[in-house]
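The structure under discussion appears below in the form of structure tokens.
Note that one protein chain is taken out, while the other chains of the complex remain in position.
And now, subunit A:
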Amino acid sequence: MAELLKVGIADYKVSKAPDKIVSYGLGSCIGITLYDSVSKVGGLVHIMLPDSTQARATENLAKFADTGIPLLLKEVLALGAIKSRLVAKLAGGAQMFQFAGTSDIMSIGNRNAQFAKETLQKNSIRIVSEDLGGTYGRTVELDLENGLYKIKTINKGEKTI
């Protein structure tokens, strides 16, 4: 029986085909997936902030790009994925509100994206596709059968990367 696993904010899930992993309503947050197409093992982490070294509350590793990605990596490997076969996909990192004079917190989506990519590079994981930025929310769903990453929006339709 295929299950639909839900990932909340600052949360992650790993599993195998035929399961799917979904995360609802990403704004500036980013949903990063890792997937091994041979073992059909993969996972999704929903990070909220870029850098754990800049924050005071750091117990939850899944909250940050720099700690959430290594955590997800460890968990998919433990479930049988092979590192050299892993590929990453990213979605999210929007800027939901436009203010005159963009403050730090408003451009958090960009910084999340940048940190997530750097962390993936540091861990030598190839990024195969991404859907980042914009000014709209996204709901994302990873299909562990084929690694396809479906992105739904309210005003900008639906796509698969």
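Quick notes
Here is the rule we go by: contacts are C-beta pairs under 8 Å (C-beta built on N, C-alpha and C of every residue); 3 or more make two chains touch, one makes a residue touch a chain; residues count from 1.
In the analysis below, contacts and distances are computed from a predicted model.
The complex includes a chain that is not drawn, and of the options "Ferredoxin", "Cytochrome c oxidase accessory protein CcoG", "Chemotaxis protein CheC" or "Iron ABC transporter permease" the UniProt name matching it is "Chemotaxis protein CheC". Screening A:Gly27, A:Gly43, A:Gly68 or A:Gly147 against the full complex identifies A:Gly27 as the residue touching the chain left out.
Within the set A:Leu73, A:Ile108 or A:Ile151, the residue that contacts the chain not displayed is A:Ile108.
Here the missing chain is touched by one residue of A:Ala94, A:Ala116 or A:Leu144, and it is A:Ala94. When the missing chain is restored to the complex, the residue among A:Gln54, A:Gln121, A:Asn146 or A:Thr160 that touches it is A:Gln54. Residue positions on subunit A in contact with the hidden chain: 8-11, 24-29, 48-49, 54-57, 59-60, 63, 94, 96-100, 105-106, 108, 135-139, 154-155, in rising order.
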